[in-house]
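All protein chains of the complex are present and in place, except for one that has been dropped.
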Amino acid sequence: MKAKRCLLAILLILSFLSISTAATPTTKKIRTRKPCKSMVFYFHDIIYNGKNAKNATSAIVGSPQWGNKTILAGNNHFGDLVVFDDPVTLDNNLHSNPVGRAQGFYIYDKKEIFTAWLGFSFVFNSTRHKGSINFAGADPLMNKTRDISVIGGTGDFFMARGVATLMTDAFEGEVYFRLRTHIKLYECW
Amino acid sequence: MKAKRCLLAILLILSFLSISTAATPTTKKIRTRKPCKSMVFYFHDIIYNGKNAKNATSAIVGSPQWGNKTILAGNNHFGDLVVFDDPVTLDNNLHSNPVGRAQGFYIYDKKEIFTAWLGFSFVFNSTRHKGSINFAGADPLMNKTRDISVIGGTGDFFMARGVATLMTDAFEGEVYFRLRTHIKLYECW
Partner (left out) sequence: MKAKRCLLAILLILSFLSISTAATPTTKKIRTRKPCKSMVFYFHDIIYNGKNAKNATSAIVGSPQWGNKTILAGNNHFGDLVVFDDPVTLDNNLHSNPVGRAQGFYIYDKKEIFTAWLGFSFVFNSTRHKGSINFAGADPLMNKTRDISVIGGTGDFFMARGVATLMTDAFEGEVYFRLRTHIKLYECW
């Protein structure tokens, strides 16, 4: 009798567990917002202005009817498409040893204020990091900080997802700016 | 004896469970396709044509050799790159109070029919929604509906993933179109 009751109890546990397991994907997961990886980098953008070919790390490659390829357009640069290959450093010094490259593009996309859309990657190939982190998102650059998405990664950052908080750390005229990038990954494989 | 057998059975269950739990990531998950969040928005695009600077919300910023910056190119606009900052509304009325902005770009990418590639964000900053939803994907715009990917999100839409179904709700000549966007998120944090 006792053994039977025990068996019954075990069967009950099993059936309960199988139900709860099967139901898992449909229930709302409570996920903590604690990053599995957190990193801070700086990248440095020097826009080609017709005179700085040697130092420039980016160039205007698309512009609206009222624009050109060496001066950012009026109307808050609305319509300027810039392609870049910028050094990535661990601190805010342009002349620090780069640990990677930030490569991709931004498009100024609003007439009334400065706002851009970003699609780019951090590309690492050192003993410290190998692989890439891919980003996309809106950059309302008048805000002190703004969040874009980490949409994927490769190598050391295989299948990464998360959020990157951008902060304009410096800008000089319309030729140089530096972005502090705080990467927080919430999916790490 | 009976208690021992019971203990044995329990241990068996436990070991079985620990194995099956450890194996979970390699087995195929059966996930339901029920969205954790479903929302419908409209956005309104008015392309700059050289005469509507005040009302235009988008502009041609890249074009093929045979194109220009004020008229969409021949060959089904193949090669035209358009940057936009469009109002997002809850209904299909251009003059409704915008609840956000759709910001990014599209590129017409086929000679034979109208087809585009989209990279953009919905940016919200109201009491209703704060944050952004990022999209990417092919838009074969001759199809009544077509799906693109929600590749990430921030703020209220932190780490979102899903699918957005686009439908051309209206278009007037080559200057105005309105897209109905049904966002279905399948990953909500």
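So that you can tell them apart, the chains are marked A and B in the order they are listed, and the count of residues begins at 1 in each.
Heads up, the rule we're going with is that contacts are C-beta pairs under 8 Å (C-beta built on N, C-alpha and C of every residue); 3 or more make two chains touch, one makes a residue touch a chain.
Since we're looking at a predicted model, the values are computed, not measured.
Colleague: Of the residues listed, B:71, B:99 or B:138, which one is in contact with the missing chain?
Modeller: Touching the chain that is not displayed is residue B:138.
Colleague: From the list B:90, B:107 or B:175, pick the residue that touches the absent chain.
Modeller: Only one of B:90, B:107 or B:175 touches the chain omitted from view, namely B:107.
Colleague: Could you list which residues of subunit A touch the chain missing from the display?
Modeller: 2, 5-6, 9-10, 13, 16-17, 20, 29-32, 34, 36, 48, 50, 59-62, 68-70, 81, 83-85, 101, 103-105, 119-121, 123, 131-132, 134, 136, 151-155, 158-159, 188-189
Colleague: If the hidden chain were put back, which residues of subunit B would touch it?
Modeller: Against the missing chain, subunit B presents residues 2-3, 6-7, 10, 13-14, 17, 22, 25-26, 28-29, 31, 33, 61-65, 67, 78-81, 107-111, 115, 117, 119, 136-138, 140, 147-151, 161-163, 186-187.
Rule of thumb we're sticking to: only the chains that are shown with their structure count from here on.
Colleague: Let me have the rounded angstrom distance from the C-alpha centre of subunit A over to the C-alpha centre of subunit B, please.
Modeller: The computed centroid separation for subunit A versus subunit B comes out at 18 Å.
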